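Selected chains only, in their assembly positions.
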Amino acid sequence: MGQKPINWFWDYVTPNLIHQITVEAMPFIGKSRYQAVQVIDTPSFGRCLVLDGKIQCSESDEFIYHEALVHPAMVTHPNPETVFIAGGGEGATLREVLVHKTVKKAVMVDIDRKVPEICRKYLPSLSDGAFEDSRVELIYMDAMKYLAETKEKFDVIILDLTEPLEEGPAYQLFTKEFYQGLNKKLKKGGIMALQAGATSMLVSPTFLVVVNTLSKVFPVVAPCHAQVPSFGGPWGFAVVSQTLDPRELTPEEIDRRLAKRLSRPLRFYDGIAYRGMFSLPKYFRKQIVQEKRVITKDKPFFTY
Amino acid sequence: MGQKPINWFWDYVTPNLIHQITVEAMPFIGKSRYQAVQVIDTPSFGRCLVLDGKIQCSESDEFIYHEALVHPAMVTHPNPETVFIAGGGEGATLREVLVHKTVKKAVMVDIDRKVPEICRKYLPSLSDGAFEDSRVELIYMDAMKYLAETKEKFDVIILDLTEPLEEGPAYQLFTKEFYQGLNKKLKKGGIMALQAGATSMLVSPTFLVVVNTLSKVFPVVAPCHAQVPSFGGPWGFAVVSQTLDPRELTPEEIDRRLAKRLSRPLRFYDGIAYRGMFSLPKYFRKQIVQEKRVITKDKPFFTY
């Protein structure tokens, strides 16, 4: 009896599919102004950050998610000096951006001041000192509001937002109008990357709809995905821009740029991983082409 | 999503029946030298103490369990002055014993020093000052060893032991040999009460086997039960002695004795509740009569 798991966390993928994960301890459970927050220790994935009931990242595989989100865009840009991050409160996206020696300034705007606090206390490896880096400007406010007010433009923009849950803070940041605003904040030749939800099409169409919405604003939309075990399946990203296409680089060029620009080696991403990320199955490419829905302010879209 | 329960505790009733209970917080999780210990907050039952995966008591209904364990024996005895408690580390059994103004001395022996510590910190209402009562002698050691060494005899003995789990500390205290030893520690006219497991016969035969084992040592064995919601069903007790039979008192006599002897009113127990506890359904009385198994040192018995 003592050895049977008795404490469980449910990650609802859909109302009909739950990932049920043994919990060994629950160091934090509470609420910020914007979302429910908990930190759980699990034998499957180590310590996990959970926001509004969804695992946001786990010690064991957050490197996959954050490298897959950050590096495809950063490497595609010929010389990324200024970077804007929306969301990403736990600091790991910032951490990956700062590995690029070309970066001179990284502005990160997150609405929720409490999540970084909790992460610094319970999951310090996520930011790993990034918040102390002198290149960083950290701002706690609504990213939409910040962008409306700032005059600044950036080489690279990274959106690391929680999924568009009906109750969550992020759903307005998944609209055509927001993407149009972001487009204006990119310098000439700039590039943007974002996470866009699960790519298991049996689970949710979020990814398809986000990718189609992006295609109404950006001529180049390169969807890709990576397997993040603690998310219970492959996770989707998109790299978008007016001109730069990550798919035009060879794996060898990727490896050359990484070798030259990074201040430490990566664990997930390199030329071959890049090729895996951007080579989607036939049925999935077909679904992307067939998707016609566009998310707008008036027609928001919610993930379960 | 934010409102759906996502943290759950499983109370295994059997391998095929699990009570799945929402957890709001987990203030403590750890191990003592003898057992796994956790404290959980639940919307269903308030704060609960869990030992080796089983809910031992909950804030919301521990009064039922502890009153049902203690008072039938105490009230049946004409003048209980000295009481011995084995187990009951959380202090609530002691608390109920001390309500009887006749009590001059209560000796409590528990093997696990850590459980009372945790309970005093996280569940102080359980002992409610009982450990500070000057009538109390508190000893942390193996109850079996203590009884083998002591010369003392008692008016009332209460066994508040965890179930005889294969991995738990208590299974040796559910044997005929142990009951024989206890019998010698009762003063003339003394009486003993113990918890003896679930009485839902569909779930486990523990109660039947314990009651039959007791009947090999004590001429009077009065089985009874009470509904403890957080245990997921009715819970069984037995009151045993050489001569005193609780079933010979009228409800009116019970109420008279309670009114005279107690220093505060009870919530669960009185004359009518007494009648409910000792009036078992026909099929259940038949099962008790038919049970032939006896637990001995050489033939221990384990609950799932």
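As written, the chains take the letters A and B, and residue 1 is the first residue of each chain.
FYI, a contact is a pair of C-beta atoms (placed from the backbone, for glycine too) under 8 Å apart; a residue touches a chain by one contact, two chains touch by 3 or more.
In this text the structure is predicted, and so the values were computed from the model without any measurement.
K.L.:
Counting all identical protein chains, and not just the 2 shown, how many does the complete complex contain?
P.N.:
4
Keep this in mind: only the chains that are shown with their structure count from here on.
K.L.:
Distance-wise, how many Å sit between the C-alpha centres of chain A and chain B, to the nearest whole number?
P.N.:
Computed value for the inter-centroid distance: 53 Å.
K.L.:
Inside the complex, what are the residues of chain B that reach chain A?
P.N.:
1-12, 23-26, 29, 35-36, 38, 50, 52-54, 165-168, 304
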